[in-house]
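Worksheet: the structure to be examined is printed underneath.
Removed: one protein chain of the complex. Kept in place: all other protein chains.
And now, chain A:
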Amino acid sequence: MPFFGSSKKSPQELVKAIKDQLQVLGTKSAKGYQTDKKVSEDLTKNLQVMKTMLYGSADSEPSTEVVAQLAQEVYNTGTLILLIKHLIRIDFEGRKDIDRIFANLLRRQIGTRMPTVEYLCTKQEVLFELLNKYEEPETALLGGRMLRECCRIESLTKILLYHEAFYKFFDYVELSTFDIASDAFSTFKELLTRHKMVSAEFLEANYDRFFVNYQKLLSSENYVTRRQALKLLGELLLDRHNFTTMTRYISSPDNLKLMMNMLREKSRNIQFEAFHVFKVFVANPNKPKPILDILLRNKDRLVEFLTKFHTERSEDEQFIDEKTYLIKQITELSGPKDQMEVLK
């Protein structure tokens, strides 16, 4: 049995020690949480030993057998959730090690099996504990990083998307602390774009609820939220995996109105992003009547507006082509009566 560094503990003893120390730190007395310096220091040391067991050190490779024992012990004792729960009571070095330990365990693979992923599928509360970290400013970014690590795995993404707690993201991305809100947005985006089929199915199945919430982001007071949300919307709609969602989205007159308003936003960046969503409504060969009506009613104004729209982008051939195409499409729009004649 190989030993690591100065520690003589077996994986079982190590996990037990860590768990005990976490319990001490996590005990709430009348005065609040205990801050036992000694325990805290020991815990950090133990975490470091654990990290070395998983990653090996400069002169020793990690032993598969020790790693297997360690992982098994972590699952059996439910240490992962404790580590995440008490993240805030662990010092900086310890937190960093937890991040690495978590990543290593998560990526652990035996043949085609991923034991930690299987474990997390049965202990989903670990994932939601991570999600809750967004409400704890000190550990939000670390929690976010661990959560994105989970987003790499399709099955975990699915759990997160379909859970009630997913909708908390709509609040998190608007948190007043900018870096936490941005971090939450990147996790949100990862969940919706990484595993194409999972997110496409999710969007189809939860279309109404998702877009009611998403609408709030698009009309947020916060410029960054608005811009990011609009950009992501464009990305989602233009991905062929989300074909069904796209056709549904561009059939709604409210969505069209929103985009037309965003075309006139003060920020040119938002105008530009809005253009890339707006073009989908116009390019649709099977425009439903309400959409067609809006476009027809605004025909002249739209043509005039688009002609003057972002004329300084003379280098961007693609944009110019698309704009020309849209102007042509709108100019050639004909009312329902004319259409009927064509049909005859």
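In the analysis below, a residue touches a chain if its C-beta (ideal position, glycine included) is under 8 Å from a C-beta of that chain, and two chains touch if they have at least 3 such contacts; residues count from 1.
In this section, contacts and distances are computed from a predicted model.
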Complex member absent from the view - protein name from UniProt, among "Phosphatidylinositol glycan, class T", "ER membrane protein complex subunit 10", "Serine/threonine-protein kinase STK11" or "UBC core domain-containing protein": "Serine/threonine-protein kinase STK11"
Residue among A:Lys196, A:Lys216, A:Arg248 or A:Arg313 that touches the chain left out of view: A:Lys196
Residue of A:Thr122, A:Ser176 or A:Gln318 touching the missing chain in the full complex: A:Gln318
Interface with the undisplayed chain - residues on chain A: 109, 111-112, 154, 196-197, 238-241, 247, 280, 283-286, 318
